[in-house]
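Here the structure is laid out as structure tokens; the discussion comes afterwards.
Missing here is one protein chain; the remaining ones are kept as they sit in the complex.
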Amino acid sequence: MTSWRQPHRLLLLIVGGLTVFFLTVPTLLVVPMGFSSSQILVFPPPGWSLEWYEKAFTDPQWTSGFANSLQVAALTAVVSSVLGTLASLGLVRGRFPGKNLANALILSPLIVPVIIIAIGMFSLYVRWKITGTLLGLVIAHSTLAIPFVVVSVSTSLRTMDRNLELAAQNLGAGPVRTFLRITLPLVLPGVFAGALFAFLTSWDEVVVAIFLTTAKFRTLPVEMWEQVRQVVDPTVAAVATVVLTVTTTVLLLAFVVRRQAPAT
Amino acid sequence: MTSWRQPHRLLLLIVGGLTVFFLTVPTLLVVPMGFSSSQILVFPPPGWSLEWYEKAFTDPQWTSGFANSLQVAALTAVVSSVLGTLASLGLVRGRFPGKNLANALILSPLIVPVIIIAIGMFSLYVRWKITGTLLGLVIAHSTLAIPFVVVSVSTSLRTMDRNLELAAQNLGAGPVRTFLRITLPLVLPGVFAGALFAFLTSWDEVVVAIFLTTAKFRTLPVEMWEQVRQVVDPTVAAVATVVLTVTTTVLLLAFVVRRQAPAT
Amino acid sequence: MSATARPAASTTSPSSQPALVLRGLVKHYGDVPAVAGVDLEVRRGEFLTLLGPSGSGKTTTLRMIAGFTLQTAGTIEIDGVDMSRVPPYRRDVGMVFQNYALFPHMTAAENIAFPLQMRRLGRSEIRRRVADALALVKLAGHGDRYPRQLSGGQQQRIALARAVVFQPRLLLMDEPLGALDKKLREALQLEIMHISHELGATVIYVTHDQEEALVMSDRIAIFSEGRIEQLGSGEDLYERPVSLFVADFIGESNILRGRYEHDGEGGWLTRADWRWRIGPSAVARAGLASGSGAALVIRPERLRIVGADEPGAPGTNAIEATVTDVLYLGPIRKYELQLPDGQPAVVRQHGGGEREWRAGERVRLIWAVDDGVLVALPGG
Partner (left out) sequence: MSATARPAASTTSPSSQPALVLRGLVKHYGDVPAVAGVDLEVRRGEFLTLLGPSGSGKTTTLRMIAGFTLQTAGTIEIDGVDMSRVPPYRRDVGMVFQNYALFPHMTAAENIAFPLQMRRLGRSEIRRRVADALALVKLAGHGDRYPRQLSGGQQQRIALARAVVFQPRLLLMDEPLGALDKKLREALQLEIMHISHELGATVIYVTHDQEEALVMSDRIAIFSEGRIEQLGSGEDLYERPVSLFVADFIGESNILRGRYEHDGEGGWLTRADWRWRIGPSAVARAGLASGSGAALVIRPERLRIVGADEPGAPGTNAIEATVTDVLYLGPIRKYELQLPDGQPAVVRQHGGGEREWRAGERVRLIWAVDDGVLVALPGG
């Protein structure tokens, strides 16, 4: 009865297995290397040790990178979720000339190659003298993150039943009370998911950060980048595992929020 | 009758304008700089010239980078659309134990920070001796691109009416003829769109490429990266404009394909 | 229950001021007229239905009354006050939506309390009124459920409670039963009728279901192409349609086209091959000029099938026909027939001893002269 017979299945199994192998092995390789007893980054580890995790959590270079990354990502999440939500409201509910153009411009960082954005920002931020500062990196990362917030919040706004807003007005709620009591609570899961994606965008970002940070102010991915090209001790693998853990946790959180959104 | 009154509108206009400014100016800055008559990368250009475009299209460093990028992106598109389509078929239509795990693993490159993927691949590919080769970069970029193909093709497969396959069987078509005459033609737009996104993923990619390329074999984004840190002549801006043009063209193509897909 | 019920209309309204008056209401979308000029007076406590096919302007009219859509021209008066430019949240009109439009992040009780909170009533007053409203729709004890935990029928009852709890001047309902299945729909039709009578509410009800309109309404306004084609009780519309459109939209019809000719008190509908007598009251109602194109409408249950050779009785008309299909429907039997000119005809036979006819038989259809309704032909 099924349309997949034995020969097809075997072929699919082999191709699928190889695909999964190539997709996941590079990442999975990094985790054990962080627990290595070796002094250099090598696979397979000759023995096991927590030395590099200790170093990752005590060496001021790594800990300040961790603090910087968290700070930038958190501020990016706040800035881009506020601006992104306002932009979504304008783009979905507003009626003004040039709406399509505004929409395209706001989403444009999604499609412009990151190396070009990095070069452009570097030229501009040097003139504004905000390279190497927290402010500069937060602005830069918000630029990259706002489109994700806009997509998330716009989807919430579009799938929300417009009749709910009409019903609220019909029952005596003016525009402000309708927004606060009905619209905002219903799109909040979209805003929150957008904020989490914004956090991750900043947390993972390396290209723009390399251009805009200095030795005094580096994020964790930039620190990893610098270290892996100079030293080759396994601390970078330990840090990578920590970074990956944070990423996965935040992402799972985002999915849970999305799931629990009331079916509007 | 509208729920947006004058004070809200004004606030929204200002915030929106600033947001659009920060989002788009860095990119839009790059374009005029490529037409500059200045010898260094500076804004605003003191005058206009096509000198840097000439250099971009003749200097062997840039032209070989262009050729390498095209080659890698094209091969990545082919490899990942074939493997991604097979993976989607297995994940959507197949029934096997561990299906959810396989799905998560195949999509994992979407969420793992690219710097970690790059470090992992570098460790692995050095051992396999495929760093600095076309093959190595195509495998690496396919790893990054396959999840996009899987998302695109899986969506096509899921939105396709299963009754169409049942109808074909009812009318006398066995499993193979059902796949060739019904399933494949109907998901082809999804496959094609996935291939275009795979092309772009490779075309834009810079972090993994920096790790896996050498001076003898560089892609265009890597070349831009190296140049902008050494020389500061405006050729890089001219190249960036060319890259952006290609990206935009391919993306528009992908949208057109998606639009024209028959409503199944 | 009595707490939420408004005093009967007769005791409060100064004389007989209508609850709603629409004057020359027009709505254009671009160049397209969705509503092309509607005049309507709704009495207090009346249950009035706007009935028509989709795109006929009935929903647009309702949305203009609610204030969701601004009219292009015309005025809307509620309880004698011009509301034409008043925003929806100050119109004091309750509305029930087809998809319920319950707030998903509030419980049933919170939904019902919402309009009372907007009116800044006291906590204990709100609690009392919400409890009364829940009892009214027979959902006492369901107040702490969220909408997604309620069935479709229960959700629609909560929506009704929310729309009446603040004692609005008008209750608007936009195809409120459209999403429910047949049995539940019929039960809720009766329940909505009983509740609105109990409250003495003035109801404007939109539907495209003619049976629903007939069952529920005091009066029905038939919409067609942005205008009211006919306004009257269900019996007016079914027994005395003023146009082919109304005859066709309400119930089934047999339609004979021809030319009207005046003759004494009554008249004739004539065709090349035949002519049929028209009664004096039908002639008076239609008010047609002799010689103009006209049609005779006869309802399927007014036709009787007799043998092809049976002579006609005095006071009846007749036409030949051939039976094409016999459809058994339980309480009735429906005959599909073909007239000599190829047009279809349909006859409803209500059980009880009448002879059964078979497909292919040649028969005669007869009807009492007074059962034929005369209407003008468009452009006739």
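A, B and C are the chain letters, set down in written order, and residue numbers restart from 1 in every chain.
Methods note: a residue touches a chain if its C-beta (ideal position, glycine included) is under 8 Å from a C-beta of that chain, and two chains touch if they have at least 3 such contacts.
Everything numeric in this text was worked out from a predicted model, so none of it was measured.
Asker: Check each of B:L13, B:L50, B:L135 or B:L164 against the chain that is not shown and name the one that touches it.
Answerer: Answer from the full complex: B:L164 touches the omitted chain.
Asker: Among B:K99, B:R158 or B:R177, which one touches the chain that has been omitted from the display?
Answerer: From the options B:K99, B:R158 or B:R177, the contact with the absent chain belongs to B:R177.
Asker: Looking at C:E77, C:E110, C:D263 or C:E336, which makes contact with the chain not pictured?
Answerer: C:E336
Asker: Provide the residue numbers of subunit C that touch the chain removed from this figure.
Answerer: For subunit C, the residues touching the absent chain are 190, 193, 211, 214-215, 234-235, 238, 250-251, 299-301, 325, 327-332, 336, 348, 350-351.
Asker: Where does subunit B touch the missing chain, residue by residue?
Answerer: 161, 163-164, 166-174, 177-178, 181-182, 185-186, 262-264
One rule holds for everything that comes next: only the chains that are shown with their structure count from here on.
Asker: With centres defined as the mean of C-alpha atoms, identify the chain lying farthest from subunit B.
Answerer: When every chain centre is compared against subunit B, the largest gap points to C.
Asker: Using CA atom averages as chain centres, what separation in Å is found between subunit B and subunit C?
Answerer: 57
Asker: Take the average of all CA coordinates in subunit A, do the same for subunit B, and state the distance between these two points in whole angstrom.
Answerer: Computed from C-alpha means, the inter-chain centre distance equals 17 Å.
Asker: Touching two or more other chains, which residues of subunit C qualify?
Answerer: 67-68, 87-88
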